[in-house]
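This structure is in structure tokens; I'll ask about it shortly.
One chain of protein is taken out of this complex; the other chains stay put.
Note that the chains are named A, B and C in the order they appear, and that numbering of residues resets to 1 at the start of each chain.
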Amino acid sequence: MKIINKAQAGSFESSDILVMVEPSDAKGRNIEFSSTVGIQYGESILAEIHSVLDEMNVEDVQMIVNDKGALVPTIRARVETAITRGRGEQKGTLA
Amino acid sequence: MSDNCFNFNVIEASLNSSFDLKQIKKITDKYNIEYNPKEVDKTIILETEDGDIVGTASTDGNIIKAVVVDDKYQGSNAFSVLISSLSEELSQEYKHIFIYTHPKNKQIFTGLGFKCIAEAPPYYSLYEFGFSTIDKYKKYLETKLVTSAKNSACIVMNCNPFTLGHQYLIEKAAKESDAVYVFIVETDKSLFPFKTRWDLVEKGVAHLDNVVLVKTDDYLVSKVSFPSYFLKDKGASEITDNQARLDLMVFLNHIVPVLNIKKRYVGTENYCPVTSAYNKQMHLLLPEHNVEVVEVERKSLKEDDYISASQIREAVKNDDWDSIKDRVPKTTYDFLVSEAAKPIVEKIKNSDSRH
Amino acid sequence: MKNSLGKEIPESIEGLGKLIPYTGAWGLQDRLDEVKLVPVPAKARKPHYDKTCANLEEAIKKSQPFNGMCVSFHHHLRGGDQLIIQAMEIFKKLGIKDICIASSSLTTAHDCLVPFVLDGTITKIFSSGIRGELGRTVSEGALPNPIVIHSHGGRARAIKEGRIKIDIAILAAAAADNEGNATGQHGPSAFGSMGYGMIDAQYAKNTIIVTDNMVEFPCVPASVPAHYVDFVTEIETIGDAKKIAGGTTRITKAPLDLKIAKMAADAIIATDYFKNGISFQVGAGGASLAVAKYIRKAMIEKEVQGSFLLGGVTSVCTDMLEEGLFKSIFDVQGFDAAVSSSLLNNPKHIEISSDQYASPMNSGAMTNKIDVVALGALEVDTDFNVNVITSSTGDIMGASGGHSDTAAGANLSIVVAPSFRGRLPIIVDKVMTVVTPGESVDLVVTERGICVNPLRKDLEKQLKEAGLWVRDIKELAKEVEEIVGKPAHVATTDKIIGVVEYRDGSIIDVIRQPKK
Partner (left out) sequence: MKKTKEFKRRSMLYIPGNNPAMLQQGGVYGADSLLLDLEDAVALNQKDAARTLVANMLQHNKYYDAELSVRVNHIDTPFGLADLEEIVPLQPHTIRFPKCETIEQLDKVLSIVEEIENKHNLPHNEMGIHAMIETALGVMNVYDIAGHSSRVDAITIGGQDLTSDMKVAAGKDGIGIDYARKRIVMAAKAHRIDVMDTVFADVDDDEGLRKETEYIKKIGFTGKAVINPRQIDIVHEVYIPSEKDVAKAMRIYQAYLKNKAAGIGVFAVDKKMVDKPVVERAMTTLSLADIDLNSIEY
């Protein structure tokens, strides 16, 4: 289940989190992270992202995360959507 | 849900519809933003649920430009909706996205998470977001760095195709410097594709051991940093000057420090008004930042017969192969007459492009 | 030593001297009654003495500036102020260093002071608030002395008590005459009440009135009267009129702010204070201002007529005065152009000084007479302590203003705030910096319920009877944490970058430099 497409989920809007993934042969999870609440929540956001990636069995990923103070359900949803789109597995949507 | 968080509708404008264009022009004109439907791939219009026009933005390749939001909606989520909506599509295709905008919007775009890579007040500033950012490009440059070199020079060339004139300039620079970085313009808007141009230069400088070829990515004389260069039939204007300054600021901010460049070589431009305007700005800007500009008279065969790549393309068009032979290195000539060059030669013959 | 909130306060700080620890909202009342006031400077001038100066530089030179002096300003020009920078450039040109700036507040217009802090021209600041780049610079420890944050009433006290000793007051006026009668009420840069500058004019060794609108003698009203003024000068502009005070103030349309405001108004209406003769203060924006919208509606419906409105005044207040809902306005600071013209034209709209507004050390501060006040907050903790000065990253980024003054004086002080903002919790276990002590806060109204200070069982009963959503603040804090998660603790160094002075002069908290 590799990332085969460049994909984005979420937006630059406040309370949202923008997640981008791209195909790469590099190993491991490479997450470029920025957040408006990075000082207070940086670690917990990253932990949340990793937990979604674990659940989705993502081992290798190139990811950019740009957080604007999203709450946990939003973080989880956006990561899931980005990965699903990156794998080309999204259902019920028009690309 | 703040005062400033609206549920806007994003509408893709039909660039053939005079109604849509009128809507777009109304707001771009109001805020003095250049907008030309011929120079965009796509334009979106942002509306409120009642159909009030909030703003617009366009894409041109991986560039987002002509971004306007009505003053009434400044401070709202309008900018982030516009940019999110465009970036989503662009990010599926490109490794990085640029925003080309007025410097007064700096806080807005840096607030969104874009990085400002250069500013050329009063009109232009350039922002970037994505996987392959300028920081990655700088890492690439580091791999090209000749650490022992103290007196390093650079030349930026399109080489469409590589001529004796190019070779002459590189040789001169190589003689006068410890290392010469030759940047080959990577934007693929020329008749000779980037890969071919690169190969021809590589072959043509094989005899020089202190010359390093470098890719420009989107950062030097690119469609992003210097769009004027790639427009058909456009004379030099104030816009060109400003764009040139932006391009040169990217060079000064990000490239010069990594490669420790002291000089930039450039051939005298006799033909192209855009290139000569660029050179003029170079003379104005670079010395201020401790980079010497070395302008070298072009190599000529006889008086007033300077070698230029456009001449070569013209000659290809006219099947004037003798003239070509006198003006390009053997490596280039051999390529032009090879089987591999056929499609390019064909393209040149059918083209009226400046490039 | 620890103050009564358990905050560790140093015995003394170099440049500030001995510190008095906070002992309670009215803990120092007895001291204040006995404290020795500094005399108003003697200024004996001969008849027909000419106060006018060709320019600001001349006025400053005549005021005999010296290294280490204290210069005061008022902040009525808010984000449009262009006077402070002009004055600082002159000081710099004259080579004056080590200046103490005592401004009633500092705004984003004062980012331009950063270079003067960095080069040692400014080494000390007294202010009610600080924002933007200047706030960041101070938070990074650029000042050799901690900034002293005071309330508006506390500043009036500090000047009278001599804690702030003003050598030169440089006061912007929207109109002035050649004798120095000055006002903010009319002129192209009109800003309304000059309440924060009045006491400076009186107590400064040298008072300079600076205007961009010299009018024929006498300038009326004389908000600052000529007999306190030493020099008068006209300059091209005191500020950017657009940013000083524009048009009328619009009540927010943000659903969340309106929701909170409505809940706060419902709470006010449910108490015994909502009756004829009510006096009232709201903020200048956000949920706090929006409370007025619902109170106005209820006053009309229930035919309640109030006594007075107080404070920072917006057109929302002047409208209510015009409608007869209140009998008068006492105005220390105006926020829009409509307020200036009301102040000028309506005799029931009365200009007051910060001393009369909020000082803990006189016999008739208006804040002591107020029934209900609605205030904002950056953070509120489960002890009802309020922070309005430090951001969630520990930077100094706000203003104390009249917060603690009105909270202490009002019969019903209400803090309105969302329970979290951009993921950052506002209802927290412990605020980073206490500006207003919990004992003077009665209600905290958020979109997720109303919390009543346990000291006010009477209020709790009234609100519950009215069917309002009353809940325990600890339970709310817990719920907020469940929603946003527990933020990482912002670590600080030992270096004290700011001192928060309670209105009575005691130290309620200190601000330590955040670790970056």
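Going forward, a residue touches a chain if its C-beta (ideal position, glycine included) is under 8 Å from a C-beta of that chain, and two chains touch if they have at least 3 such contacts.
Just so it is clear, the structure is predicted and the values come from calculations on it, not from any experiment.
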Chain not shown, its touching partners among those shown: A, B, C
Per the touch definition above, residue among C:88, C:232, C:258 or C:316 touching the missing chain: C:258
Hidden partner interface residues of chain C, rising order: 253, 255-256, 258-259, 262, 447-448, 467, 479, 482-483
For chain A, the residues touching the chain missing from this view: 9-10, 13-16, 70-74, 76-78, 80-81, 84-85, 90-95
Missing-partner contacts on chain B, residue numbers: 1-2, 5, 7, 10, 49-50, 88
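Going forward, only the chains that are shown with their structure count from here on.
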Where chain A and chain C are represented by their mean Cα positions, the distance between them in whole Å: 44
Distance between chain centroids, defined by C-alpha means - chain B, chain C (Å): 52
Multi-chain contact residues (two or more partners), chain B: 2
For chain A, residues that touch 2 or more chains besides their own: 14, 68
Interfacial residue positions of chain C with respect to chain A in the complex: 392-393, 422-424, 483-488, 490
Complex contact set, residues of chain B against chain A: 2, 5, 77, 80-81, 83-85, 87-88, 91-95, 112-113, 129-131
List of chain A residues in touch with chain C within their complex: 14-15, 36-37, 39-44, 68-72
